[in-house]
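Read through the structure below, which is laid out as structure tokens, and then see the notes.
With one protein chain held back, the other chains of the complex are shown just where they sit.
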Amino acid sequence: MINIYINGQQRSILPGKTILEACKESGIHIPTFCYDERLKPEGSCRICVVELEDSHKLLPACTTEIAPEMRIATHSPLVMRMRKHLLEIMLSNHDISCLKCERAGNCLLQDYAYEYDVDIEKYRGRTRESAYLAENKFFELDQSKCISCGKCARICSQLQGNNVWAISNRGFETEVSTPFGIDMEEAGCVHCGNCVSICPVGALKPKKEHKFRAWEINEIQTTCSYCGVGCQMYLQVKDDKVVGVKPAYGKSNEGLLCVKGKFAFDFINHPQRLTTPLLRLADGELHSVSWEEALQLIADKTQEIKNTYGADAIMGLSSARVTNEENYLFMKYMRAVIGTNNLDHCARL
Amino acid sequence: MRDVKSGCTRVLVCAGTCCVSGKAFVIIENFEKELAAAGILDIKVVKTGCFGLCSEGPIVLTQPDDYFYAKVSPQDVKEIVEEHFMQGRPVQRLLYKDASNGEALSLLEADFYKKQHKVALARCGVIDPEKIDDFIEQDGFKALEKALLTMTPGQVVEEIKNSGLRGRGGAGFPSGKKWEFTKNAAGEKKYVVCNGDEGDPGAFMDESILEGDPLSVVEAMAIAGYAIGANEGYIYVRAEYPLAIHRLKIALAQAKERGFLGKNILNSGFDFELSIRYGAGAFVCGEETALISSIEGRKGTPQLRPPYPAVKGLFGCPTLINNVETYANIGKIIMMGAEWFKAMGTAGSPGTKVFALAGNVKNIGLVEVPMGITLREIVYDIGQGIPDGRSFKAAQTGGPSGGCIPIEYIDTPIDYESLGEIGSMMGSGGLIVMDDSKCMVGIAKFFMQFMVEESCGKCAPCRLGLVRIYEALARITDGNGTMEDLQELEELAEMVSSLSFCALGQSAPNPLKTTLRYFKDEYLAHINEKRCPAGECEKLLNYEITSLCIGCRKCLKACPAAAIIGKVKEQHVIDKTKCIKCGACIESCAVKAIIRA
Amino acid sequence: MTNPLTDVKNADVIFVTGSNTTEAHPVLGSYVRQAKEKGKKLIVADPIKIPLAEIADVFLQIKPGTSLALSHGMLHIIFAEGLDDKAYIEQNTQGVEELKELVKKYTPEYTAEICGVEKADIIKAARMYAGASVSSILYCMGITQQVNGVNNVYGLSNLALASGNLGKPGSGVNPLRGQNNVQGACDMGALPDVFTAYRKVTDHNARKSFEDAWGVKLSGETGLTATEAIPAALEDKIKMFHIIGENPAVSDADSNHVKKALKKAFVVVQDIFLTETAEFADVVLPAACFAEKDGTFTNSERRVQRVRQAVAAKGQTDWQIIMQLMNLLGYKCHYDQAEDIFTEMRALTPSYAGITYGRIEENNGLCWPCPNEDHPGTPILHIEKPLKGKAEFKAVEWQPAQESLKTEYPVLLTTNRIQHHYHTRTMTAKTKAIDEYYPDCYVQINPADAATWNIANGEFVEIVSARGTVKVKAQIADSIKKGTASMPFHWPDGANVLTCAAELDPISKVPGLKLVGVSLRKI
Partner (left out) sequence: MKNEQEKQKILEIIQEYNNGPSSLIQVLNMIQDEHGYLPQNVQKLVAEEMGIPFSRVYEVTSFYSRFTTEEKGECTINVCLGTACYVKGAQKNLDELKSRLGIEEGHTTEDKAFTLTSSRCIGACALAPAIVVNKEVHGMVNLEKLAHILEIYE
């Protein structure tokens, strides 16, 4: 452990940690745009700068390791002024249409603009014009909102491994695009949406079926119901409908999702969902019946077959899709209630 | 065979970039042709690197009789051969002459060379850079031999450390320390890199060294490899320097052939290989971590430091990076010793420094001077002052990272600390002299435009802040500036300096800061009086017709905006609301009655 | 899996075989890419040039059904060049001599001939795999959905045992579980031969403990597998199917044959949509989907994680339905919530005994075995030594599948999955964008074959096997080897019309879905 001082308070921190990590441990919030603990540190947005009290030097918290007896000021007047001006020039190249922006209420730029009390129109001048559109059927990139933090391109190359995005050109014209603006699929996009999830502002946004505001939804953590990786995710719920999915940091998914986890949730609200039990009647067609009727019929028929042909004439197919609890109970049902071991599920398929 | 009347056995023709564009190659060809035609076999034509006095090029020197021909054209060659070589009568009209008394001078007698002291440039203009034997004849590879055969790597590093040599590329970091760090860094594989990405617009000393004495860099890199424990090196050169690349390639091939590169150099058991990598046009690649990215085949954006390249550099291995001029000093230091080197220059900045003297100064070219010499000596003694009867206004050092030094500081000694104190920096050694016709707001704008285009775009303050600075400066030079703009400039300069990722971004506001500091009145004149004191900002110019006007109507007809009114034989008047400040009227006026102010 | 999913990043060499990881397990696929980006080595053996093959250090484009031969061929090199981990073999295994004897004939030449790959690549792969300090094997259905699937797995476990790549970070033999809770369903005993935690129904003691807990007498006879139940239904031995959230009419081999069976029997289906299978049902019960219920899933790395209700259920949860049926059939029971069932289950399941909802929450999931509530869970199995004492090398001869030998069906068709669709598309096809990107089934064929058969990209072709005929669009792809073809299995009236349900792996009863002899022609 080494001793450092954050805003005058003495702290004992493990050596090798960055100032940002030390502050986080100490419960002090430092703004960041380009930082993500899973990605290689970039240190490019500069919003996380803190002041060294001895030298008055400004250093990025996300990439600077702590040193013994370091005296750090996270919110000194100099730091506050620099962050404010930095936000102001970022806003000078940003389409400030928060009223109708997808990310209003859930946007770091908006949050910090409020926190640092910026003068929105302080700096004027030209804005970057992009030659390329980037979109697919799941999401799109609004260049006028992009703050060039590069997290989309980095997650795509460093974690997802698809290398779709290029951070092209240089200087003021730096932009995120596919090479030559080719179709995203041609550039290798598999629609995983991890770039969308990591975007801190309203630049990369899903094409949503249902609109919602950040403050209108509840987020419930659950396990993805597709493949065996078991990704953790948040279901975003508005008016008792799942309207979106956001990755959660599970031990098996480390905050990543695939196209199915991120975007294939429309089935939940789908009009073709079954809502009432169906019974095949004499006409050969399936007809809606009440729960009581359907369940009683199944119980009667099961009993009848069991009585006539024996329990082993009944086959139970459980599911690799339903919960452990349900599999257990069905197993118990087949074995204890019906009395057969004719039970399987599609592990083989 | 004809008698040779002159005492000339060698004709040296400068083949630096400037002289080559003055057809130096044709001159060489003509010499060879004419000498052959005349049957003269004992005069050797030597194609050399840059002599330094570029404004007098193409330059031809004869040796050992020591005549100095300036501004030679290919047509002059025949006359030199016939008159000088065959008749012993040097061609007077082509000889370089003293500006004050018109006397012909030898190279070393010229004012331009008097105060110079050549270490890094010692062989430039002396040897044929495409011939390794010339280099060897001039003590080439003796330092390598000494290091490999008589010194331990530790002793080499110690020697460089003791010499006090500081990096000539910009920031002036002590080179010996870099060598020591890299030597001590853990790692099987290490690299030596030469930074030849001379990006500072207005500096061309690295180019000249690579063109004029490429093997000195090769030798130094091999010494460095031996010292730090590296067997591989890269020379990173701008693709804009085709001649330098060409000569480097020859140098590498010859050095390899002679066993100064490759396996078991000089039977010492030491192996060293060098390859060339081209830059592809990015100023930021002069920054060492960006340069490493570029050598690795990626875009040249600066990377986090620490770890420093000495610990984790090229391909993740400990890497020593020095620039061309730094390497050009190494051989001499090894040969002559640290004490010899320290005897030159100042205590804090020993040795010499090469400057590319350019701009509004009579003698333009490369000058190598001991550190600590004053700006005045360079501008007035070596450079021979300001031409066209104008006066000195400022000197810009350090390129886009440096600053503008006003007349008040013309006696400042040129060394790392002194330049830093007055808000500028040594940089790679560009030294642009500006006369009183140069607008300092315009200069700041020029550098800012440069940096806007060269910003790599990685960090937000540099990417965005510089554009806003440029735009505010443009408003001021266009006559739309306000005092708020001035305030904004100060704020943005502070932010970009303190928040940018790399040294280039951090120093990018320096030209702005120094002009604001030393020439604030010019800014104020632009803003408050809508006037450009230097008369350079076109949008702020005013045209007036004086009483000299004879009413000839020529200007009235020439004016494309119909802004001039007046009757025949009466003084005309310019309607300032219509005037587009194109200057057509001035050119049309036969009696110089129209003035611009 | 023996090791956690993220653990592949700790391997020096990753051997991916029979798994199109980036398509079927995309997040794990990205871990493989991350490892590769960090300079780790990658070996891929697959009949299809899958995306991971593009970045592989060695890619072995083997003929379908030759995985075991490849393993033997690699072992041949490993033993011949002394790359085996002799200490590990000595301490932890038995039967190595027999295996050594067997693989003698699997010379690089012989193996290369069987697998249809370069012998130099086999040698390179063997040296790479066994030469690294830790190597991990990832495999999936390409290995198991073969008539010799179990033997294929033996082949891979032989490799891991011989090189000591078991029981340490970055190593292991890792079967990838296809579905979200296939691990959990197995753990819960939704199998004909075991109760929870794989306790055999034939084991008297096991049966006794369940009988005691449940208060009824239980059958000690192993039941039928799903693949056996279909022919049994056709023979009138099975009269009723009770199906929860499965779609055998599409997912099972030889769908025509499955449909016939479903038509004959009384069928109850609990599902969220009217699936192709539900179309054959006599009663269909609307079930709640994963977002509408509480519970747990166990993922491929044996991590038990929570499922939480986010919205109101459209139907009823499967456990509520079953609970009501239990009561209607005279077995009185009541559970207020899913957690009550979990609590009952873990008391009967040693490997889950220490897992509670509270602990899952605290630990962000727990890997079994977790025998008590102080236990941290077991992310890596077989640490130090194999779980069941000495591990056995299995020396089994490679034999070609019958399907590959039929001259009238000369093309070897294999099946594959695509990233956007899940299983029988029941859920994924409901997302408009996915349906728009991948609306129809297709077959991928090699360009040279396409030229021979005069088939242009996008043209319809007819594919015939001994079971049936399908018509789909052809996609010409370099990723397919000459003489093979591949078809995604997601669509009805697609691949499974062609697959064979008659020939099963003798041990696992898995059909050879990954290898079908077909003929192919332009329509």
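By letter and in written order, the chains are A, B and C; residue numbering begins at 1 in each of them.
Operating definition for what follows: a contact is a pair of C-beta atoms (placed from the backbone, for glycine too) under 8 Å apart; a residue touches a chain by one contact, two chains touch by 3 or more.
Note that the coordinates shown come from a computational prediction; the quantities given were computed from them, not determined experimentally.
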Touching partners, among the displayed chains, of the absent chain: A, B
Touching the absent chain when the full complex is considered, from B:F85, B:Y226, B:Y241 or B:F260: B:Y241
Option from B:P153, B:G365 or B:P509 whose C-beta touches the chain left out: B:G365
Selected residue (touches chain absent from view) among A:N93, A:Q110, A:S157 or A:T340: A:S157
Touching the absent chain when the full complex is considered, from B:P174, B:P201 or B:G420: B:P201
Hidden partner interface residues of subunit B, rising order: 17-18, 20-22, 54-55, 57, 198-204, 207-208, 239-242, 277-283, 294-301, 315, 356, 358-360, 364-365, 396, 399, 430, 432, 434, 438, 446-447, 450, 453-454, 456
Missing-partner contacts on subunit A, residue numbers: 153, 157, 163-170, 178-180, 182, 187-188
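Following the convention adopted for this analysis, only the chains that are shown with their structure count from here on.
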Pairwise touch network: line, ring, star, complete, or other: line
Central subunit by CA centre of mass proxy: A
Of all residues in subunit A, those that touch subunit B in their complex: 41-47, 49, 58, 63, 82, 85-86, 89-90, 92-93, 122-126, 147-148, 167, 169-174
Subunit A contact footprint on subunit B (complex, rising order): 282, 299, 304, 452-461, 463-468, 471, 488, 491-492, 494-495, 498-501
For the subunit A and subunit C complex, residues of the former touching the latter: 136-138, 157-161, 190-192, 207, 209, 218, 220-232, 235, 237, 240-242, 249-254, 256-260, 263-268, 270, 272-280, 286, 291, 294-299, 301-303, 305, 308-309, 311-349
